[in-house]
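A protein chain is absent from this complex, but the other protein chains hold their places.
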Amino acid sequence: MTGRATFKLLALVPVLLGVSVITFSLMYMAPGNPADILMRAYEEAPAQESVQAFRSHFGLDDGPCTQYVKWLSRVLRGNLGVSFKTGESVQAKIIDRLPATLELAGGAFLFMVLVSISFGITGALCRGRLPDKGIHILTVLATSVPAFLLGLVLLYAFGVLLNVLPVTGRIGPGSFLLPVVTLGLAASCVYGRTLRAIIIDVIEQNYVKQAYAMGLSTRRIITGYIMKNAMLPLVTLYGMSMGHLLGGAVIVESIFSWPGVGKMALEAIMSRDYPVVLGYVLFMTVVFTMSSLAVDMAYRFLDPRVQEGIGYDPGGDGV
Amino acid sequence: MTTILEARSLSVHYQTPVGAVKALDHASFSLGEGEILGMVGHSGSGKTTAACVIGGFLEKNGRVENGEVLFRGENILFLPWRRRRRILGKGIFLIMQNSASALNPTRRVIAHVADACSSGEAIMGRKAVSKACALLERVGIGKDKQTLFPFQLSGGTKQRVLIAMALALRPAVLIADEPTAGLDAINQATVLDLFGTLKEESVASVILITHDLRVLTAIADRIAVMYRGALVETSNTADIISKPVHRHTQELVNAMKTIHGS
Amino acid sequence: MTCREQRFAAGYAIRPRLITLSILLCFLLCPFCASGGSTLTIGVGRDLYEGPESETYIHGSTNVWEALTILDGNLEPAGWLAESWRMQDGGRTWVFRLHRGVRFHNGSLLTAAHVVANMERRMKHRRFDPRGDLREVISVKAKGELNVVFRLKRPLPFFPALMAYYGSPIFHPGVFDAKGRITRPVGTGPFRLGKVKPGETIELFAFDGYRGKKPAFQRVMIRDIPDAQTRVFALIRGEIDAIIDVGGILPSQINELKAGRDIELKRAQLAMTHYLMMNCRRPPFDNVGARLWLAGRIDRKRLVDKLMEGTGIVAGEFYSPLARKWAPHDRALRSAPEAKKPAPLPKIPIVILLHSNFQQRLPYDLIAQVIAQTLREEGFEPRIEIKETGAFQEALKKGEFHLSIQPRNLLTGDPDFYYSSNISSSSFRNTGFTDPEADRLIDLARHETGQQKRRRIYDRLASIMAANMPMIPLYHEVALYAHRKDVEGLTMDAVFRPDLAAARPSGGSVR
Partner (left out) sequence: MFRRVLHSRLALAGIAIVALLVMLAAFAPVLAPHDPYGIDLDRRLEGPSPKYPLGTDALGRCLLSRLLYGARTTIGAAFAVFTAVLAMGVLIGIVSGLAGGITDAVIMRVVDVFLAFPSLILAVAVAGFIGPSLFGVLVGVASVWWAGYARFIRSAVLTARQKEYVEGARVAGTRGIRLVLRYIVPQVAAPIIVLAAMEMRWVLLATSSLSFLGLGVQPPMPEWGAMLSDARHYIFSSPRMMIASGASISLAVLGFNLLGEGLRDALQVKQARRR
């Protein structure tokens, strides 16, 4: 297990190095001069000497390669630089706002897991009957409505028309509900559908029939025999969904004024605050990569067949 | 001897893309209390279908065309699934064909038996586990193997796990579908021994399904011979071996004698 | 087999899952609890926190810091931290006398030395003086406890106006670090800074040692709600008590807010003017005739009436008429001569450049589309380009635009601010208009101390502007702000600084 984890981690090194190169080169895709931006020449003109002072202050006079090497060596030492705009350290800024995003993504994840499992079980056990059809229709609709539209509609419906849930920010548990549903609904439905297919597959397995033959209770059969096997392929998908949730958070956070890293990143992109955007992209990619790795490990932990090195292919589950 | 299970004129058809296939054709048989009934026949003769119909696991494309199955005098064939399930386990326990896939691959051996122990009884948690532990020891699975996963066990051991489950459930009727298939001679002997034990302790009345007549000669009280979905002959074991009536039975007995030279 | 293994083996791990589920449900169903007490919550559309790398760390709208002077309703400098000031040496020396007994939030008394330290910070670290307010300053010295003496290279008759608000923010010098950054804004304003969550909230507490009237609200929360619609929803729901900022409420939202019965919608005329800048280096607007033609062709009244819902004043002059003293005698645009239509450029699109930061706050894209329509009708091929800060600045710098809509604040209330930062050919913001006479007059007026003479120079400049039309003033901003009816006294001044100290719960009592 440990050996495998180490190997996987080592294999990530070149990938993350590549990620850093691409992230850094983003900066060169952009037109414009960051020096002018700091000056926030918004209503007033920056004096030329202020611009020069800024350029040397942030080391913008070096060539791209030198800048990259300098940047990378700083990043490796855990220093993502300082914001052009506010002068805060980027990692402090990210860590400051990360809890909000993780809360949102984590909440959406939990919502997704709970809803997709209940949808999956209901759909599979009531196959072809009303609840299954209802869930299917809901799935088709939910995956067709973009998150930004869903968010606006929920905001309007629950916040303004029904006046039951707060529309902004991160105050009190109630404010949590709408963003989480907005972020998690589509994924819940998709995974619910996937789970349904897997469960239907599993129910046909001999061991489930055998469990019924033993006269076990429905609950025991679902938890001990069906779900345990059906969840395995789903775990990989759940892990993958983290990327989707972190990306979707950008949109949801900007609609709900959720003070997380996504909103920060969007603002930083709009004001060309390179260190912040670079730091954000890099950080999120590492978070995503690590969560994928964690899921991979969890999978190995959950599935005894893989754990014991039987040569079982986790990808072969018809997902 | 009272009859605990009786099938009357049972007909089952499978819908297949090439038309309906008759799997059972007016088959009738009965199982007495404490008796071991052997069912024998070549592949496709309808043995497994019979087991599935009684156990309630008929394939989706199968349909009962005719007949009834009486369990303790009640026709269980057309009971709603919810009521049917109450009979499963403690009433009728079906050990599926192909023991390799009959155990949950992600569940430890002992958990299966513990589940069986707690099925329909008030034993829960640790009590069930310790009972399961004892039962597994009885079927010859030591503590070292009890926490393994099914795929780590040999076919014979898996079959023994299933028998341990039967011991735990103490069903009124045990139907074992090909319990000795794919086992080597030593394992076959052990498994059959365990079925003998079941009978001796009058744990259950057993229907033992196999294509191997020889397996039945040792432990079955009566033998039913199936041929193309019909029950062609039912008689005491000794009678079947010594004076088979139906042509197919004669073939089976002859084949057995030719191979094993008994 | 251990006990734990047994439990695991038997699969009884279902309990924790149920517990998690119920905790989650409790968490989600727990009713939303609003924070009560005497707190005023304000929604704004941008982050008022600007950080140590900025001139002031936090926006002046927070009422945390004060400056030497502040502009009054007529955009005239009035005393703030400075009680009075006088000019010496023909405008080359300015002496500001501070109020006695002004306290910083850390309790220490404001002295002239503190002010000197603040000025030296910005003179030494030029990036904290982005507009170059202190360019002409040779030295700043403290004279006694309360007098600050500025020595200038050349006379600046409007120096007190230059020092207004953002011209001289004063913090306790103990908070400056070696690089001139502010580590924590310890100012003298009626509110001191509490906890800042960048991009989320800024918490302010009433400062007990404030010299003036004590604020009625003990606590003010400023919440950053970038989406205009969400902001209005939050106000209607009462999650915030007020929206008060430029562009905080869009003209299109007037009707939505009128529907809210508990909400009072107010307007404030600002010292901000919105212009259609023209690139005077590129055809067709390098031609005076073309510029004059466009100025006559754009129906500004219609724009304001139709698109602004009356939240603007059609600009008849080049800078805010709030500066009464400087209102030109000759309203430039009324006397704009008729001009002939220029020939449409073959296949070359007319680029109308907009800044993406204003998208959410000002109706520029609507105006641009109307102007584009006008141009299209005349046979041009207009194209709108919305660019974010970097690309926007770059395009301006390289002159890759023909037209651009931009706001300008008359931050000092003095015409010089407008002319030297927009029209002077050495200005960073000059969009290609060069006129030696205008340059000469701007420089002359800048250092002319005689009020009457200055006045005459600016009148001459105004007529040069009218004849050359380097930019078209579209409208003067009338900002919308709103608060719930349980708050009163909340107002906003001409440079959109809300007076938080004057706000109080209605009925006079603290909630």
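Quick notes
Labels A, B and C are assigned to the chains in the order they are written; within every chain, residues are numbered from 1.
Everything below uses one rule, namely that contacts are C-beta pairs under 8 Å (C-beta built on N, C-alpha and C of every residue); 3 or more make two chains touch, one makes a residue touch a chain.
Since the structure is predicted, the reported quantities are computational estimates derived from the model, not experimental observations.
Considering the intact complex, the chain excluded from display touches A, C. Residue C:L250 is the one among C:V186, C:L250 or C:I423 that touches the chain not shown. One of C:L109, C:V370 or C:I464 touches the chain omitted from the figure, and that residue is C:V370. Chain C meets the missing chain through residues 228-229, 250, 252-253, 255-256, 259, 302, 306-307, 356, 359-360, 365-366, 368-370, 372-373, 376, 383-388, 391. Residues of chain A in touch with the missing chain: 14-16, 18-19, 22-23, 26-27, 29-31, 140-141, 143-149, 152-153, 156, 236, 240-244, 246-248, 250-251, 254, 265-266, 269-270, 277, 280-281, 284-285, 288-289, 315, 318-319.
One rule holds in what follows: only the chains that are shown with their structure count from here on.
Averaging C-alpha coordinates per chain and comparing to chain A, the farthest chain turns out to be B. Compare each chain's C-alpha centroid with the centroid of every protein C-alpha atom shown, and the nearest one belongs to A. A separation of 86 Å divides the Cα centre of chain B from that of chain C. Once the centre of each chain is set as its mean CA position, chain A and chain C turn out to be 36 Å apart. Here the spacing of chain A and chain B, counted between their Cα centres, is 51 Å. Across the assembly, chain A contributes 220, 224, 228 as residues in contact with two or more other chains. In chain B, the residues touching two or more other chains are 107, 111, 115.
Only residues 11, 14, 21, 24, 27-28, 30-35, 43, 47, 49-54, 125-127, 129-132, 135, 181, 197-201, 223-227, 229-231, 233-234, 236-237, 239-240, 356-357, 388-395, 397, 407-409, 411, 421, 427-429 of chain C touch chain A when the two sit together in their complex.
Chain contact summary for the complex, chain A toward chain C: residues 30-34, 36-50, 53-54, 57, 82-88, 93, 96-97, 100, 110, 114, 152, 155-156, 159-160, 163, 165-177, 220, 223-224, 228, 254-257, 259, 263-264, 267, 269-272. Residues of chain B touching chain A in their complex: 55-57, 85-91, 93-96, 98, 101-107, 111, 115-116, 119-120, 149, 151-152, 162, 165, 169.
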